[in-house]
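Following this message is one structure expressed as structure tokens.
Removed: one protein chain of the complex. Kept in place: all other protein chains.
Lettered A and B in written order, each chain numbered from 1.
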Amino acid sequence: MTQVLLNGVLLGATYALLAVGYTLVFGVMRLLTLAHGQIFMAAGVVSLVITGPGTPFWVAGVCAVAIGAGLSVLTDLLCFRPVGYHRPIPAAVATIGFGLVIHNVIVQLYGSNAVGAPFEVPRADFTVNGVLVSVVQLVSLLITAVVMVATHLFVNRTKWGVAMRAFSEDPEAVAVLGVPTRWLSALTLGIAGALAGLASFLVILRVTSVSPSSGLEIGLIGLAIMTIGGLGSLPGAMAAGIALGVLESVADYRGFGFQAAVPWLLLVVVLLVRPRGLLGARTS
Amino acid sequence: MARRSALRRTYPLTILCAALALAASGCSGDDPSGSEVGPTSAGTEGEPISIGLVTDLSGRFVSFGKDIEAATNLAVERINADGGVNGSMLELVVEDTGGEPEQAVTAVRDLAEDGVFAISGPLSSGEAETVYAQAAQVMVPIMSGTANKDGITELGEGWTFLNQATNTALYTEALPAWMEEYGVSTAALVYDAEEPVSAGAAMGAIPAVAADVGLEIVNADSPITFTRGQTDFATTVQVIGETDADGLIIMSAPTEAGLIAAELARQGETRPIIGHPSQGSQSFFEGGGQEITDWMLPLIFDRDSTEPEVQEFVSAMNEVIAAPPLVAESANYYDSIFMLAEVMRDADINGSTPVEEARETIRAGLLDLSDFPGVTGTISFAGNAEATKTIHLVVVQNGEPTPL
Partner (left out) sequence: MSEASFVLLVINVVAAVGMHLVYVTGQLNLGQAGFLAIGAYVTAVTDARLDWPLPLSLLAGAAAAAVVALPVAFGAARLRGVYLIMGTLAVGEIVRVTIGNLESVGDVQGFSGQSGIDPISVYVVAVLILAGALALMTSATGLRMRSVFDDADAASAAGVATRSVRVLAVVMSAAVVGVAGGLVAEWSLFISPRGFGVEQSFEIALYSLVGGVHSLIGALVGAAGITWLLDGLKDIGDLPFIGESVEGLAPWRLVIYGAVVLLLMVARPEGLITRRLALTATRPLRRGRRRWLARADRVQPVPATAAHPASGDAAVVLEVDAVGHAFGGVQALSGVSMTIRAGESIALIGANGAGKSTLVNVVAGLYPAQQGRVRLNGVEITGLPAHRRTRAGVARTFQSVRVFAHLTVEETIRLGHWAGRGRERESVERLLESLGLLGRRDALPSELTLAEQRRLEIGRAIAAAPAVVLLDEPSAGMNDQEREELAELIRSVPRRGTAVVLVDHNLDFAFDIGERVVVLDFGAVIATGSPAAVMANPRVRDAYLGPEAAAHDSPTGDSTGVPEQRPERLDR
């Protein structure tokens, strides 16, 4: 059972990393970036396709982060900015369109088959008390935790972070203060995209391949986690991610027939009790 | 402000037009096969014979669909190069379903209206199940090389054919061979509960055949399931490890199979595995790589056969599409065209035969067909809508498929 729980925590960390991207964008800009899941997928696929065999694995990681950030900034440039930051629904629909574009371009260019990692990932797994621990997963967990803390500190302690938070309250005031708002939105989305790329890379390290059809699924789970944790709450996203990972792991273990519905059941239960998510704040 | 909003309104339109123009100039020509293959020789005697192909050229199965289209085109080109059928050239009309059953319905009805003599396809059992019931209404013979879910061919009331082995046929031959090769008498069943093909095999053919051949499925009451789209199999494989059995039966789509193989290796699982034929495709090998060991697949195509026709087919396919034909089923589609051609030749059908007469004759002729020599081996319908195929067993060792 310990193994199951550990698996769950490690799985949950990946989920949380993805959810943080959504939470960041929603928390700062009050907007949904529904192309996030496809960006996650595209970062993974393209990073594997362009790195040939023989390249060290971390190169693919850098590529994934860069591609993720790039595509996410494009979301700002092509979707949010032209539609308008004050129009959440049309902006979100525009990102749906953008997500469709990304997904189908990838499928048409690279096919619908999974893409395997051309590099070797050192498999240094070890066993502790009968529990198998993957070094790759541990490192992922560590990186995820560090990134979470860093994001939290950035948003709450640095000048840019404070400006980002103020932006969500009153975009005009921030502009008056002399902070270039154009850069703020691009920065927020860039960070979110970079996190998606990183998450994609960490998953590749664990499973050594990525499938072009994984974008929608993972994107939805990320959204679900953000909602469960409470929109705009970083600690909420992390807690919800871990919780879901553990729940799914236990459900798998127990042979629960409704595995695919676990995230959704959790969401419904949480919303029934707390209509604003676990740690969701004030009005949405 | 006014200038900005006017700009905002025109830029989307200009971008749209520019993109369309760009795409139009760049995209056509990339495709190895156009949407129609016309007659190859200049003086055609009479009208060409129209054959329809319904497959996935977009959507989640696009890679399979492209292989199938390539194989079908190769067959049509060969036949036309040899003079066509009774003097008439074959003309292939391709319809893309995007993997959606309703689109398949539209495709079949459109092709029927266009006057095709027969239809090859569709790709998935889901599409086929939707379409087969329509076949009897539009009265066009339909033959799929891949939709092998048990029993759906009956929906066509005599108009639908399966040029592929059913799960029952595959495993009736494969399971005993597997049991003997690895000394297996008990097996654990693992499958994707969300994926119709895998779930269908796991809940239908496998238990039935296993009972027949004396294989005990230890977890028949509570099989190990996972869900499509899952990427983390740590717990699933852990449960597998805790199940006491000689071997594993894993029914899933190729992508998940590859991921499971990787995880099985990570947790030190070494028991023999038998899988589903659809796993013999790119995603499986990309995902599992060298970790795939002792994984048996029942196929209907021997890629390494020394028969000249097979080698010709394989090398022709290699020229047309980038990856080698790991998808055995595209060979079925190659054979399908030749089978149709033979039936038409024998019945003196050519381009001027009335459509309804041609369709009925082809239907009867296919049903009668026996001992047809295809690249996939000997094929017979002989009164059944589901063909008898030659089963070829392959074991993947360290990522390489080797014949049993």
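The criterion applied here is as follows: contacts are C-beta pairs under 8 Å (C-beta built on N, C-alpha and C of every residue); 3 or more make two chains touch, one makes a residue touch a chain.
If you're wondering where the values come from, they're calculated on a predicted model, not measured in any experiment.
From the set A:Val9, A:Leu220 or A:Val250, the residue in touch with the chain omitted from the display is A:Leu220, counting the whole complex. Check A:Trp58, A:Phe126 or A:Trp264 against the missing chain and you find that the one touching it is A:Trp264.
Chain B meets the missing chain through residues 8-9, 11-13, 15-16, 19-20, 23-25, 27-31, 34-35, 57-59, 62, 96, 98, 100-103, 105-106, 109-110, 113, 126, 129-130, 133-134, 149, 155, 193-196, 199-200, 203. Touching the omitted chain from chain A are residues 26, 32, 78-79, 82-84, 87, 89-91, 93-94, 96-101, 103-105, 108, 216, 220, 223-224, 227, 231, 257-258, 260-261, 263-265, 267-268, 271-272, 275-277, 280, 283-284.
Keep in mind that, in the parts below, only the chains that are shown with their structure count from here on.
Separation between the centroids of chain A and chain B, computed from CA atoms only, is 35 Å. Across the interface of their complex, chain B is touched by residues 3-4, 7-8, 10-11, 14, 82, 104, 107-108, 111-116, 123, 125, 132, 134, 203, 206-209, 211, 213-214, 217-218, 249, 252-253, 255, 257, 259-260 of chain A. Chain B contributes residues 8, 11-12, 58-64, 66, 193-194, 222, 224-232, 234-236, 238-239, 254-255, 258-259, 262-263, 266-267, 281-283, 285-287, 289 to its touches with chain A in the complex.
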